[in-house]
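Every protein chain except one is present and positioned as in the full complex.
Take a look at chain A:
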Amino acid sequence: MKSTLLAGALLAFATATSVHAQAIKLANVAELSGGGATVGTNWKNGIDLAIEEINAKGGVLGRKLEVTHADSQSNPGVARAQVQKALDAEPYVLLGPGYSGSVKVTAPLAAEAGIAQIMGGEAAELTQGGNKFLFRTSFGQQSSMPKVAKYIHDEMKAKTVAVVWVNNDFGRGGRDVVIKELDRLGSKVVADLSTEAGQADFAADVGKIKAANPDAVFVYLNEEESARILKELKRQGVTAPLMGETTLIGQKVIELAGDAANGARGHVGLTTDAPVDQIKQFRERFSKKYNYVPDHNGLKGYLAVYMVKATTEKMGKVDPKKFADTLHGLTIKAADEPGILMDVTFSDTGDIDRQSFLVEVVEGKQVVKQVLPKVK
């Protein structure tokens, strides 16, 4: 009897350790508290949902996925410490952070460790430093701005454009790419207006736009300033169509600007309102599990895990050293891997190419007006 019990215990122990040894370990460092808590929590929940789904279907190459979550407190310094700690545990892939500033200071650590990092940051410079281990889950400015410029030129038929941007890394990065692209396409930039972060009064800037009388206005400011300039544009009766990015037509902007946001259009890389069946189903599953509708960060976290799955299955083995090489240049089709939601191609720099959406604010609601195809 005793020996049977002992044998049973040994067997149970052996099974447990073998399952444990076989699990693929991922490490997530995200903004779970502080200013970016919404970003990080969505990202984390997206990851958890994807892992639950994958494990329920038998895992990746027969092995379960496991993830540890660490909180960067929305602080680049803390993010760096947490990433170092996570890398010490030798994860298969590092997920996060979501803030570009935190990505900037943690990317060298992951690269040094030779671990691929799949993150949520969107600043153009992140993938321009030659880091061979860094991958985006959404568009960087160098991918989104050409689409914006093309839309302004082809669809809005604007021969003259006023560009309003916020004078920081984010604004300047976007402004440089969009002006270059508009110039290439033959739309003339008749006003190039820099504004300050936190600026309250946009009367003079809108006055300049009015004087330049452009066919379209491209607005690239942070959310609050976007709301203020939308109100001022309406106040001064500017009727030229307005084009922007997520920051012009986001829910917060609509709430702050009220009526003045109506008619504004924006290019959005990822939205849970997208007219794509897989995204609709994702939104449903997410809402059911967490009792709220995710934003695009929830999508990013979800996609990050499916990027790990698709890449590993492409390699046919779990090899952290070869992971980054395999993901470079890889195209993942939604038909083969439904979890990737839309066909996506990764460049040699870790940037992505994917279809995106043109959203217009109609009566205070975001309405997807058009699906913009992949660039290549």
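Quick note on the criterion: a contact is a pair of C-beta atoms (placed from the backbone, for glycine too) under 8 Å apart; a residue touches a chain by one contact, two chains touch by 3 or more; residues count from 1.
To be clear about the criterion, contacts and distances are computed from a predicted model.
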Unshown chain, UniProt name, "Signal transduction histidine-protein kinase/phosphatase MprB", "glycerol-3-phosphate dehydrogenase", "Branched-chain amino acid ABC transporter permease" or "DMSO/TMAO reductase YedYZ molybdopterin-dependent catalytic subunit"?
"Branched-chain amino acid ABC transporter permease"
Among listed residues A:Glu122, A:Asp205 or A:Asp295, the absent chain is touched only by A:Asp205
Only one of A:Arg235, A:Lys289 or A:Lys369 touches the unshown chain, namely A:Arg235
In the full complex, which of A:Val60, A:Leu193 or A:Leu372 touches the chain missing from this view?
A:Leu193
Absent-chain interface as seen on chain A, which is shown:
35, 167, 193-196, 198, 200-201, 203-205, 207-208, 210-211, 224, 227-228, 231-232, 234-237, 252, 255-259
